[in-house]
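A protein chain is absent from this complex, but the other protein chains hold their places.
A, B and C label the chains in the order they appear, each numbered from 1.
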Amino acid sequence: MPSQERRYVITFGCPDRTGIVAAISSFLADAGGWIVEAAYHTDPDTNWFFTRQVVRADSVSYDLPALRTAFADVAARFAGPDGSQPAWRIADTGQRRRVVLAVSKEPHCLYDILGRVAAGELDVDVRAVIGNHAELGPITEAHGIPFHHVPFPAGSPQAKASAFERMRELVDEHDPHAVVLARFMQVLPPELCAHWAGRALNIHHSFLPSFMGARPYHQAHLRGVKLIGATCHYVTADLDAGPIVEQDVIRVAHGDTVPDMVRKGRDIEKIVLARGLRWHLENRVLVHGNRTVIF
Amino acid sequence: MPSQERRYVITFGCPDRTGIVAAISSFLADAGGWIVEAAYHTDPDTNWFFTRQVVRADSVSYDLPALRTAFADVAARFAGPDGSQPAWRIADTGQRRRVVLAVSKEPHCLYDILGRVAAGELDVDVRAVIGNHAELGPITEAHGIPFHHVPFPAGSPQAKASAFERMRELVDEHDPHAVVLARFMQVLPPELCAHWAGRALNIHHSFLPSFMGARPYHQAHLRGVKLIGATCHYVTADLDAGPIVEQDVIRVAHGDTVPDMVRKGRDIEKIVLARGLRWHLENRVLVHGNRTVIF
Amino acid sequence: MPSQERRYVITFGCPDRTGIVAAISSFLADAGGWIVEAAYHTDPDTNWFFTRQVVRADSVSYDLPALRTAFADVAARFAGPDGSQPAWRIADTGQRRRVVLAVSKEPHCLYDILGRVAAGELDVDVRAVIGNHAELGPITEAHGIPFHHVPFPAGSPQAKASAFERMRELVDEHDPHAVVLARFMQVLPPELCAHWAGRALNIHHSFLPSFMGARPYHQAHLRGVKLIGATCHYVTADLDAGPIVEQDVIRVAHGDTVPDMVRKGRDIEKIVLARGLRWHLENRVLVHGNRTVIF
Partner (left out) sequence: MPSQERRYVITFGCPDRTGIVAAISSFLADAGGWIVEAAYHTDPDTNWFFTRQVVRADSVSYDLPALRTAFADVAARFAGPDGSQPAWRIADTGQRRRVVLAVSKEPHCLYDILGRVAAGELDVDVRAVIGNHAELGPITEAHGIPFHHVPFPAGSPQAKASAFERMRELVDEHDPHAVVLARFMQVLPPELCAHWAGRALNIHHSFLPSFMGARPYHQAHLRGVKLIGATCHYVTADLDAGPIVEQDVIRVAHGDTVPDMVRKGRDIEKIVLARGLRWHLENRVLVHGNRTVIF
């Protein structure tokens, strides 16, 4: 997301039928919209239609509120015969994306994201970093980003609940487009999963659904697999079972110990998370049930 | 391409401007067209717009000739200000694709394609196999496909020219959708490149533009590369420089001799060729200059 | 395994201690052995040492029986303090490898193996193909290989047991180095798993341990994974849980239906199986517990 001309990103889903593309594209053409990206997909299992369209903001005759109002009329035509409603959103790339990160001790995902911001390739506003350990405070603050140390004591459910309450306040203060669990190592309680639904991204250090839960590299080593992986997914109350955004793998061999796997896995974790975060912030990810469409 | 309901595949390219998507999709909506696949791309360098749309044949109110006639009117609206004309085609999946293969002694690409036809995943009509050696005759004929042995004598330009003339006749008799050089090992003369332009696919056993020309695995071994590759491209008069359709690589190490590279490379060659051939036959490849758009 | 000079392949495993490499290499040096490949590994978890050494047969002063007798003396020195015995084998590449394949209707793995034999890259003797359906008989017989149609009736346990008995006879008659379940789609009974232990290879169409059991591509589609895989493993009584020899993956996207996954997965299945089979026949795979060392 390097700085560039302002664009409107329309994402839309509804029960499939004929004429949807025509209706949307005619609406945009009538509004003068210069389409710079367009993608379509119909899921044959659920018969649900998805599209993402990107138009130059300066080409559209409406301002953003008016565009939303006008588009709502188009969308309303595509409710299903069973009453199911279209799901849509119009995002404005002129509004800088706000991100809050949650980390633990492992620095690789944090360094990777900070490096992308420094390189200008990820043009986001990292508002805050929350750490359940203090180690990553200095590197965060060296980038001028506030770091909040919020310990999550293992033995005390009450203290943990308070820590999550504190985390919620620290996050919500920024109303972020993404809450990124960048190797955070704490399981969000169901109410926070619900509260940040569709905005909380996690990186799990295995090729899900293999090796859910704790110590996936140990599990992988025991099973003797020849590839290890990482998975970026939306956080849901069902641990490690949320909609998958991106996955990748790297080869391991008999000579790789668990620490070797941990080391090699980091290179996949950070890149898979970075891809997933970018796609999420560019409104490329449409969730439908437990699956994702990536445009 | 398993047998399935009949579809029309519209591919279209023109200078970019607003309203193209609206015009095409409105035309299709008015014709009752149920779109099952749609993809768009604009090349920012050349400002050229590309689309591919797939509609169910039974949903369209026109028959095929009428659809073409009607669509020609839509297309005509999108000539460029400089007079550049839209390029478009409407293919009918109800018409089975015809393919002619040219081979030498190496069997892996031939086996791979025959295996895909046997598995029903590549629903094409392999009309003939032309071999500059006789070795692959029996396996071809075991599949009920005619095999033509056309030797290309190394020393005699005249005999070679005659062989190419014979090849041309054997191919053209079938008016194939694809002429596949499946490790054919002969360089087509410029006039045949021109004659089969956009229909002749080659598999080159390197990651082009590295190691053009002869003995690419030997070249790769000498240079000490850590990955070897294969490239499927359209054949042009400029050897190994035609538009690239697909590429892939496989890892090699210091222990791999040239024969090891040859062996490992085959697995990439056959799969890259199969992908390229499938995309070509499904009209997913749009060529513009020396580059391809793969929808 | 192209035809080449004759070699002896020594594989050896024992509890780790100092002096093993020295003892083996001194023994070989004293016997005049010209080592052309040597690999070592110690597993830190089990403290088990593994080696594979390849020597030119013509360089060794012993004949094969004498080499085995002499080597047994060296090996005997490396029993563990707890009485655990070294595991070793000396294979002779001068003896052509015998293989029996078991197939069902899906042709891709069979075509792939036959193509490798035809290309000379897999220099093995495919003694027989057993099919629980008749479809792959003609292509088998076109290669001069006997095909045995052994139906496995779904409803009758007794008829199924008889079919496995028949299969056992057909396989054992050739005393093969490998029994390859090339998409055989029948679960071997425990007694056959035990009988062919260390010789029966299966290709499972998922990235194990994800999606064990039936219809893995359907499972993968439901979960919305972004990569699908294939696993070559030794067959054990514990379904899809045997020691893994090789795995690989291929990318899928939201547009891929289950049939698309089946089609894309085939390209991984056949290549993963071919690699696993080659390594097994070259005595590159050392099994220790449920894990493999691949030299």
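Just so it is clear, contacts are C-beta pairs under 8 Å (C-beta built on N, C-alpha and C of every residue); 3 or more make two chains touch, one makes a residue touch a chain.
Treat the numbers as computed from the prediction; the structure is a model and nothing was measured.
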#### Entry: Candidates B:244, B:261 or B:274 - the one touching the absent chain
B:244
### Task
Pick out which of A:45, A:58, A:92 or A:121 touches the chain that's been left out of the picture.
A:121
### Residue of C:15, C:33 or C:229 in touch with the missing chain, whole complex considered
C:33
### Query
Which residue numbers on chain B touch the omitted chain?
41, 43-44, 207-211, 223-227, 229, 243-244, 246-249, 253-255, 257, 290-294
### Residue numbers in chain C that touch the chain omitted from display
18-19, 21-23, 25-26, 28-30, 32-40, 42, 59
### Query
Residue-wise, where is chain A in contact with the chain that is not depicted?
2, 106-108, 111-112, 114-116, 118-119, 121, 138-139, 142, 259, 263, 266-267, 271, 274
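Here, only the chains that are shown with their structure count from here on.
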### Whole-Å gap separating chain A and chain B, where each centre is the average of the chain's CA atoms
37
#### Entry: Between chain A and chain C, centroid-to-centroid distance (C-alpha), Å
41
